[in-house]
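Handing you this structure, nothing more for now.
A single protein chain has been removed from this complex, and every other one stays in its place.
As written, the chain order gives the labels A and B, with residue 1 at the start of each chain.
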Amino acid sequence: MSRQPPRRGLAERAAEFAREWSVPRQLRGADHRREAAEAAISRTLRPRLEEADRVGTSICPYCAVGCAQLIYARDGRPIHVEGDPRSPVNQGTLCPKGAATFGLMTSPMRLDRCLHRVPGATAWREVTLDWAMDRIAHLVRRTRDETFVKDLPDGTPLNHTLGIASMGGATLDNEENYLIKKLFSGGLGMVFVENQARV
Amino acid sequence: MPQWDLANSDCVLVMGSNMAENHPIAFRFVLQAKARGATIIHADPRFTRTSAMADIYAPIRAGTDVAFLGGIIRHVLEHDLWFREWAIPYTNIATILGEDYRDAEDGDGLFSGWQEESRKYSPESWQYEGVTMPSALAESYVDTEGFCEATKRLHEGPPPRDPTLQHPRCVYQVMKRHFARYTPEMVERVTGCPREVFLKVCEALARNSGRERTTAICYAVGWNHHSTGVQIIRSGAILQALLGNVGRPGGGMLALRGHTSIQGSTDIPTLYDMLPGYLPQPHAFKPHSTLESYLDAETSPTGWWRNFPKYAVSLLRAWYGEAAAPENGWGFDWVPRIVGDHSQLPLTVAMRNRIIRGLFVMGQNPVVGSSNSLLVQRGLADLDWMVVRDFAETDTASFWRDGHLVRSGGMRPEDIRTEVFLMPAALSGEKAGSFTNTHRLLQWHDKVVPPPGDSRSEHWFVYHLGRRLKDLYAASEREEDRAIRALTWEYPVDDEGEPDAEAILQEINGYTWPDRTLLPDFEALKEDGSTACGCWIYSGVFPKPGENRSRARRPDGPEGPGTHLGWGFAWPSNRRTLNNRASADPEGRPWSERKRLVWWDEAKQEWASPDQIDFPKDKRPDYEPDWSRKPAGMDAISGRQPFIMIPDGVAGLFVPSGLKDGPLPAHYEPVESPVANPLYGQSISPAAKRWEHADNPVHGTGDPRWPHVLTTFRLTEHHSGGTPTRLVPTTAELQPEGFAEIPTELARALGIRSTDWVVISTPRGAIETRALVTDRLRPWRLDGRMVHQIALPWHFGWVGYATGDVANVLTAVVGDPNTGMHENKALTCALRPGRLRRAGGAGVAREAR
Partner (left out) sequence: MEGGLAHRRALDYADRDPRGPIPQEAEITTGRRVEPGRAYGFFTDTTLCIGCKACEVACKEWNQLPADHLGLTGHSYDNTGHLGAHTWRHVTFNEKIGKDGRRATTMPPYQSHWLMMSDVCKHCDPAPCLEACPTGALFRTEFESVVVQQDICNGCGYCVPACPFGVVELSVEDGKAHKCTLCYDRLKGGLEPACAKSCPTDSIRFGPVEELLEGAKARVARLHAQGQPAAYLYGAPGTPRATGGIGRLNAFFLLIERPEAYNLPPAPSRPAPRALPSILSGLAAVAGLAAAALLIGVGRR
């Protein structure tokens, strides 16, 4: 889990040492501070935010306070996430979770492939996104058709299925929740649609 | 209230919340208030990082919040410390109840209307004299005889009032009697809070309320997670309404919610009982069989909710488009009917009972987060299929490999028949969309980078699943497939197939039908099918093409005014403080210069404010309804009634309809409690939700096998179900392992030291964890004996860098009757030093007793 500093060869290190060793310079100037002691890295040092080719406005993905963030990216990858200093909610600050947003986006434990577990299997297998989508759509149709109830014996309409449930939504966008409710409830007739609001 | 408005508070009571830990950035404004001299109070069962920053820390035993708050209400009434000029016109304190009402004082803890056979209350006897009130919720309908007709009386005049408060059945007199026994002595006896500390709290709240000063209450799930959760929150609201701390700068109730868009997912509910904008999901056993009967039953005669039909029809038009027509109730006939409680807790029981066969889990981790985790894990094993969408493997996704039951030998992966999909999901910077924060503020986030690999947004997933299902059903002629075929599902997509989130937000905002001109506001909505709107309260967020107001990023500068109307979009209509008409007196003048927010501008003939007014902009303060004309809707709300969503325009101290466990809060012990209720013979809430199941045993009051109080909590270093922090190295290392906080006295008695292993058990199961011995928990002396309290953080599971047993193995499926929320803040348990025996086919880890 550690992020290793870059490792370099002995020759490279020795050459750099000779070049950047500041003691002779300091002896000449007799001042072991600032320019006299400054090494190459220090002279060229800049914050990596300056390497960003894209800055985007974002909102912290953890709690509901709604702290604004700026995401700095280069070549399609995040290079850092910080509090947005403009925001009246957080004024640039972030809590320990919000401050870890960059670590969340780049967590070594992140998943980037679809996994599938066959009934009774003891391990995952990798599947394509397209295969998973197709299979899920067919399972939804099968389960819905097997469990859909149109009305009660007395004719009271139900138009629902109790056979499929959905959990989650509080971490998602409003637009995503809208699509979930619209498709699952308004389209498929699912009634077990719940998110973390009660948890 | 906006979080930043806390900086204007003169006193902040944090209760049911560990605000400094769980909402540190909101707490920033509490400390800004404190720097200006505000008094900070923390009432909590645990001394936390919030308590450390408080001026007064009031320790209370878990589950006794109503007794504590009821005691403050009594103190305020008894010593005449309430804000009379505010509360008499702005609340129902003077309203007269009907003759049939009997208080819990007279029923030993039961209000009138209790029906033993169905274990439910009928609210018939809770009504005002001669007036049946619809619930102030959108779910207006109350199941009483002749309800719809009875509510029409509201057109004829306001409910009867006695502003002198002398009438024995006016709410003031009823409340005084109801809370009379909630004395400081009783508060100390029930809650364990020393009397002198309790009185300090009362004095601070009273001192910091009134014309010149305001007090805020901040709460979180520490109030929700009880079988009496709603009544705890009601107690806080009653107190604030008595003290005049509603709708005013620095005053109010701030619900500190847990997930980034949990407010949004309640407004646009991925919840079973509501349609977007707090419209009720039609119910098979209510008069909802046609649109006409639904609108008739659910439309309040008076107040803003009179507009209900516009919102319902516009939603149906948004969903069913061209197929929506008057003959099919604009598609209402296709909307699924609920038949009971389908919320989180019964959902898990329904999995276990094989009613549910397929499950989607999108950004949630119910194995860690849901009550009675062993029941949940068994339920998952009973499914045919499950789709988990998250940014990494979660405990829920891997229950079949690493779950508690597998580990203890109770189940073998080979025997679990559930087909599981684990699909990688995009995080907020990897997709565009809006979140709604805890103070109703919609804020947009950009897609800055693409999500890695096969990761996709839920926009993508749901949209493409919908496309595939529409294809599968395209040829169907069946009536039951009409809805999916009719559903409007045309959203522009980009090269990767990602639907345009702004197009979805435009549908939520609403447009004219069929020419799709964006609507400026919900006032433009119609009930004739000529407008479509996905969520009426969000209307105005996208009023014109190119104007996504959730993406507004214009804060107020050093000169203020500090309402920040240019930052994001607050529903409704960008109003930052709800009910802000109440910040002016009945005549329309600010209560004081110091607490100025809204005032009537006689020259302009309109309300003026640095905020948007939560009231008709041009309704004069002296407007009175002409009752001879039987006014409806807002015409029946006078210029002095700030609470426009409530049918009689005033805050309800006493609630005639809408609550399932009584019109006033009464203290009940938690369902599992070490002691009986000292206040009433009815020890626990009679209406508390219980689900009988062999996997969900619950024990009675004072069971000696489970002697200790157990409460659960969250840490600042972790988030909820733990996935987004246990899997991130920098947060995981801060709280790297599960633990239980144990008070020093109990630890000493059992020979337990910090980091020792301990086993905690309840009738549902047992877990092992490490001890953290601390003086921050205190023993309670209750009726002459010592009761100890153990506290468990709730985030841990087996996945990630920081791991530990799942605390919810111990909790029960027991809930609040109004919300169905669980009671994981107060239950009882046993504790011993040592470890659990694991593996070897010993079955479920359960302590034998």
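To be clear about the criterion, a residue touches a chain if its C-beta (ideal position, glycine included) is under 8 Å from a C-beta of that chain, and two chains touch if they have at least 3 such contacts.
What you see is a predicted model; the values in this text were computed from it and never measured.
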| item | value |
| --- | --- |
| Selected from B:K120, B:R468 or B:R776 as touching the chain missing from the view | B:R776 |
| Candidate in contact with the missing chain, chosen from B:P450, B:G566, B:P707 or B:P833 | B:G566 |
| Hidden partner interface residues of chain A, rising order | 1-5, 7, 10, 13-14, 16-17, 20-27, 32-34, 37-42, 45-50, 52, 55-57, 70, 72, 80-83, 85-100, 102-103 |
| Touch list for chain B against the chain that is not drawn | 4-5, 7-8, 20-21, 24-25, 27-29, 31-32, 34, 36, 47, 49-57, 59, 194, 196-197, 552-558, 560, 562, 564, 566, 715-717, 729-737, 739, 744-745, 753-755, 770-776, 778, 801-802 |
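To be clear about the criterion, only the chains that are shown with their structure count from here on.
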| item | value |
| --- | --- |
| Distance from chain B to chain A - Cα centre to Cα centre, in angstrom | 26 |
| Chain A residues touching chain B - in the complex, by the definition given at the top | 1-2, 54-69, 71, 73, 76-78, 81, 84, 86-91, 93-101, 103-105, 107-124, 128-129, 132-141, 143, 146-148, 150, 152, 156-199 |
